[in-house]
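All protein chains of the complex are present and in place, except for one that has been dropped.
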Amino acid sequence: MIVVTKSSITEERIAEIVAHIERAGVQAHVSRGTDRTVIGIIGKAEPTLAEHLRQMKGVEQVIKISKSYKLASRDFHPDDTIIEVKGVKIGGDQLVVMGGPCAVESPEQIDEIARLVKAAGAQVLRGGAFKPRTGPYSFQGIGVEGLKMMAEAGSKHGLLTITEVMTPEYVDVCAEYADILQVGTRNMQNFDLLRKLGTIRKPVLLKRGFSATYDEFLNAAEYILAGGNPNVMLCERGIRTFETYTRNTLDLAAIPVLQQLSHLPVISDPSHGTGRRELVEPMAKASVAAGANGLIIEMHTDPDNSMTGDGVQSLFPDQFARLMKELEQLGALVGRRFDTPKEPAERFAEWKVV
Amino acid sequence: MIVVTKSSITEERIAEIVAHIERAGVQAHVSRGTDRTVIGIIGKAEPTLAEHLRQMKGVEQVIKISKSYKLASRDFHPDDTIIEVKGVKIGGDQLVVMGGPCAVESPEQIDEIARLVKAAGAQVLRGGAFKPRTGPYSFQGIGVEGLKMMAEAGSKHGLLTITEVMTPEYVDVCAEYADILQVGTRNMQNFDLLRKLGTIRKPVLLKRGFSATYDEFLNAAEYILAGGNPNVMLCERGIRTFETYTRNTLDLAAIPVLQQLSHLPVISDPSHGTGRRELVEPMAKASVAAGANGLIIEMHTDPDNSMTGDGVQSLFPDQFARLMKELEQLGALVGRRFDTPKEPAERFAEWKVV
Amino acid sequence: MIVVTKSSITEERIAEIVAHIERAGVQAHVSRGTDRTVIGIIGKAEPTLAEHLRQMKGVEQVIKISKSYKLASRDFHPDDTIIEVKGVKIGGDQLVVMGGPCAVESPEQIDEIARLVKAAGAQVLRGGAFKPRTGPYSFQGIGVEGLKMMAEAGSKHGLLTITEVMTPEYVDVCAEYADILQVGTRNMQNFDLLRKLGTIRKPVLLKRGFSATYDEFLNAAEYILAGGNPNVMLCERGIRTFETYTRNTLDLAAIPVLQQLSHLPVISDPSHGTGRRELVEPMAKASVAAGANGLIIEMHTDPDNSMTGDGVQSLFPDQFARLMKELEQLGALVGRRFDTPKEPAERFAEWKVV
Partner (left out) sequence: MIVVTKSSITEERIAEIVAHIERAGVQAHVSRGTDRTVIGIIGKAEPTLAEHLRQMKGVEQVIKISKSYKLASRDFHPDDTIIEVKGVKIGGDQLVVMGGPCAVESPEQIDEIARLVKAAGAQVLRGGAFKPRTGPYSFQGIGVEGLKMMAEAGSKHGLLTITEVMTPEYVDVCAEYADILQVGTRNMQNFDLLRKLGTIRKPVLLKRGFSATYDEFLNAAEYILAGGNPNVMLCERGIRTFETYTRNTLDLAAIPVLQQLSHLPVISDPSHGTGRRELVEPMAKASVAAGANGLIIEMHTDPDNSMTGDGVQSLFPDQFARLMKELEQLGALVGRRFDTPKEPAERFAEWKVV
């Protein structure tokens, strides 16, 4: 950490700052420049020290050199985290694909889609039971019944399931029915939700807030990790920019950046990242070429009639199946293998919801 | 609502779209242009109709003419909403100022600040007991004890109190101790929290998400209003842009825009909106000149040692007092009166927490 | 300047960096922290040193403490720059208003508008002869004839004139006819244009690029100042953000920030900054309350039929006149005087174009 002082600072103020630093149990190293005096801090300071120094008189800027997150950092955990769920590995050289509708609508819908997702070679079934919607009058999801329908479909077809949880009080029921819990972009800094997810052990797919920096994203992951749950995946799903032609701007540089800064698997969401069906395929390929550990893709058998209006970004089943084949070839060129679970569908059936 | 079709659309598709619209109980009005056919929808459609039409084949764009929010709209409620709490009016020609520290730290701290806030002529004491922090290792607030300390201080000095609530399960306890509940910028789309706040009647100050459009902001307010709580204030607190010199970019045009689109009071937060003490005063004045119904301003007796690091944006008590006088003069030029509560401090004492 | 090294850096690399710094004629001050080694640079380095250090192996980050601009900086020139043109002072405690149409359309149009601008008490007539337009098929301005018409109108009514110059080859002709030259937002980093403007002495109003940081803005001003022209005004005219309801987001914090960083006058443009007539008045007032040294405002006698389509953000003459009165009162509260030129219109007539 470096403290840059104002050019007008007095010696008394410098001494006060140094004293403050030393009281915090770390060392201060003063450099007097032509313009400014700069004070370096040596040793492991409490995170609050920066906060205090920033507001002291005579301080212009406090620059953090070390990262504010620890458990999420690759410095702390140099090897890739590989999360294993029912024989499916997420992270490392594996490529995982999560496919399915925006929302679970009926047992028949989710069963048919699960069949197609499985047939195409994907490993995880996605589907929303609780839907975050901009306005209160839009369809809000079918709730716990949807969780049950999806669990049934996943179990029958040998697929893991992932679903979004929006509030701490629903974490337990979502964890009961789904294999992976998803935190949506609007909840990336819902800290009470993150804290609650730190208390379980089910894997969590944390979506990047649509205006969150990498640093804020990794700090949000840190909340879950610090709570004791090591099974976190990061998901780039597009950020908000001035461009409105696409729903969001999918920031693919986030993939290599997050993999360099962190050991956690990085998943890309080209569906929400673009909001347009015709862009999902090129951006899915680009995600894999950039090194993604997996993809989460919307697919619907009848996108013209999806209940959320997200059909506009959903692939048709044949597009999804064709894309899967192309991703397999592409993955091979960039060190990503595409294992479908070795376990037969029957193995999954054991976990059938009763 | 207007449906713009693709240039390649067939007559069959147009007929399907028209049929879909008519099944929804509204009328379709087809205009055939040189390039495109455009279909106007006449009548009050369900909000989900747009969502469905958007994903139908042959549809290029669905343009909503009517707003998706109703109760928050000035069309629906032409007169200004004026919220009255313990004799303090918020909205209309009143100017309300909410001052206090970022976080409640101790009974002595909040009592002393309350005294100074009151002496300067402000009507509301702000202070955080639950603090949303980017990382898990930062100071997270002192919790329910802080709520009690603030209630005591407000009661003693004849000030209303406002505090942030972060999760649905704490709404009841926050409502027990505080006069106004605040939803922070990161929680603007925490829909379960908004729904819970719709079930109470205490006023809610809803902060704009730091990347939320006006439309999303008013839709978030709509969640609370639709739940049955009419006492909502909107707060502009700065948006995230490419500029990093300031903590946020305070979007003052939001003030007249929101007042035109909505009847709800609009409060400005120049402290978080700039993140720099030396900018709080000019931006507070600019907010009033732009027509704000109130301000929420951080003030601290010892900003060098605030527990959150937000001291850097807190005014000193004498700056706060001087600013209050200047705002009063300025308000007079733009139709804003600055009533301090007519009730003596004793009247507030009646609501003393026991 | 501070060099933060990578945690993996070797002693040899550190020695190379130190040697590189010392060869540049400045001192290196090495601080060895727990995680990283940080090297402070003491003395006035060439601006290219940072660029070189940034790319050296083992370097993580180079943090500039000193500003890259000098002549534009208040450190270099502590007093406010006051630009005087034909008796009108711009800067300091003066409030200057520049009013007029988006584009000069005809001698009658600009004469009538000049009369109204003068009658309302403003000091400068604005009007475009060369118009930067997004597409090539839009109206591009009437060129040199427009310059002449505006010069006539300004001279007749006793107003200074300001017009936009888009390319170096037109600087001379624009400087012949106009009192102040304007650089548009799209040209803020048209460095050849800036260099050319450094060679003249007519005042330049430099508009902030719609995505330029304060630092880039002041560096653009530095190009003109470094060329030898000290008469530069900065103009905040709105930045591009995710919000599309307004044409731009007028960043009013730029006013006090730029006044703190620089000595140059700061003008606000609420017309382009909002793109909506009904927002011009509140944002003009907010600009003055924030401390602006002046305003540039579009006014048109027949905004429904302006040739550029910018009528939608132009005030009607009566709105403009009423606003001028309100600004005068407001200015008085924040230390801004509103001197109309003491010289009679005749004095201006001397400079009549022949």
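Each chain gets a letter, A, B and C, in the order it is written, and its residues are counted from 1.
Operating definition for what follows: a residue touches a chain if its C-beta (ideal position, glycine included) is under 8 Å from a C-beta of that chain, and two chains touch if they have at least 3 such contacts.
It should be emphasised that the depicted structure is a prediction, and the values quoted were computed from it without experimental measurement.
Under the touch definition stated at the start, the shown chains contacted by the missing one in the entire complex are A, B, C. When the full complex is taken into account, the listed residue touching the unshown chain is B:41, out of B:41, B:104, B:206 or B:253.
Across the entire complex, the residue among B:240, B:263 or B:336 in touch with the chain not shown is B:240. Checked against the full complex, the candidates A:48, A:61 or A:246 give a single residue touching the omitted chain, namely A:246. Annotation for subunit A: contacts to the undisplayed chain at residues 211, 213-215, 239, 241-246, 249-253, 255-257, 260, 273-274, 278-279, 282-283, 285-291, 326, 329-330, 333-334. Residue-level contact of subunit C with the missing chain is found at 46-48, 50-52, 54-57, 68-69, 132-139, 166-169, 186-187, 189-193, 195, 210-211, 215-216, 219, 222-223, 226-227, 240, 303-312, 314. Remark: the residues of subunit B touching the chain excluded from display are 2, 4, 7, 29, 31-36, 38, 40-44, 63, 65-66, 75, 240-242, 244.
The criterion applied here is as follows: only the chains that are shown with their structure count from here on.
One simple way to say how far apart two chains are is to compare their mean CA positions; for subunit B and subunit C this gives 32 Å.
Subunit C has its Cα centroid 41 Å from the Cα centroid of subunit A.
Counting partner chains per residue, subunit C has residues 241-242, 244 touching two or more of them.
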